[in-house]
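The complex appears here without one of its protein chains, the remainder shown in place.
Up next is chain A:
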């Protein structure tokens, strides 16, 4: 495939050796898990609302092309201009052409994971446009010239002290303080000026309602409302799976989303936008553009099983509960979407040649599946992608790219041994005699013994002992 593979193993090893990072994640994840559990303490209610949420998402997927057309028609009727992008390059080009038409110099952004997929900030900066993140966590990460480490709490990898130093270093008027209220107030002062003067506001979309042509955004800070209300132009970017059929589908999904994500019964703001400023209205953008991005989603959709990846409502609960993510943190994944959902989504978007390691960043413990508010079979998909990576085929980009002759031979040998009593008796007998003498540095065995103790073989096999007790061979 010619694509370099991203090295999760290496990045995670580095992350594991950073005690500060591990402490920051441990503390945050423990808090999030216990608070979420309180929100869903009533298991009857949880099961019912979860089933409803899953049905809303599945119904949307069952009619996806029709709903997207309906969304487009209703948005257009409402005065929202709809654009379609097959790739992130196309999406960036669409955004840029709007910016250039209105001669935009400064953009304020509400939080949007799709814009992270697009690497939109870097792209705009290459074209001389300042693109400023306004969600506090995203703002911190942008000041730090880093990537978000969590889809809901972008700066969760940092503690207050680290943020205090960052602000002192990067913001002109900053005095050093570790007082969170003062740090927050500083960001407020800096960003208010930007909201008031920005030429364009960019946001993501939590849900788009086909029935009414409405874009729904949930947030706590008010930066999303600022970005979508103050600048004269608003551009919303969404993945094509974010559509729901009816307006009444919104309340159950929002309830699952906010409780799963941050353990709140609801966010401070639920912002539903259906049109640009109408005649006589005194504020709001004069233009709204909706960019609908594919970026591999239509290929994911084509596969009956993998399609379930697109149910996701981006709550991040799977990360908070993942024994891998909570240890290594988000940056080790080197992807816009980390954690369990990232480990199944990113390989499908970017291909298994580049991202084939990610489905292995999983212990298959099923914690993510148990808490997923829309019941995505994450672990099954993880297994499927592991298999796709070693079997050439056309259902996933890069299928077969990780096939290894040595591994294939080992499995073939294993299956032959287990299919033949004679071979099995010979192989186990051999291991009983010589297994302990095998050096830990043997190829393949080394992969295991690198990080684990080598198993000790008993001097006699189980079959042997059984025979001695008079249990006959079948």
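FYI, a contact is a pair of C-beta atoms (placed from the backbone, for glycine too) under 8 Å apart; a residue touches a chain by one contact, two chains touch by 3 or more; residues count from 1.
In this text, contacts and distances are computed from a predicted model.
When the unshown chain is looked up in UniProt, the name that turns up among "1,2-phenylacetyl-CoA epoxidase subunit B", "Sarcosine oxidase subunit alpha", "L-lactate dehydrogenase complex protein LldG" or "3-isopropylmalate dehydratase large subunit" is "L-lactate dehydrogenase complex protein LldG". Shown as candidates are A:41, A:181, A:406 or A:453; the residue that touches the absent chain is A:181. Annotation: of A:11, A:146, A:270 or A:390, A:270 touches the absent chain (contact as defined above). Within the complete assembly, residues 24, 27-28, 31, 45, 48-49, 51-52, 54-56, 58-59, 61-62, 64-65, 68-69, 83-86, 90, 93-94, 97, 134-137, 140, 153-156, 158-160, 163, 180-181, 183-185, 187-188, 191-193, 195-196, 211-214, 220-223, 225-226, 229-230, 240, 246-252, 254-255, 262, 265-278, 280-284, 292, 294, 298-299, 301-304, 307 of chain A touch the chain that is not shown.
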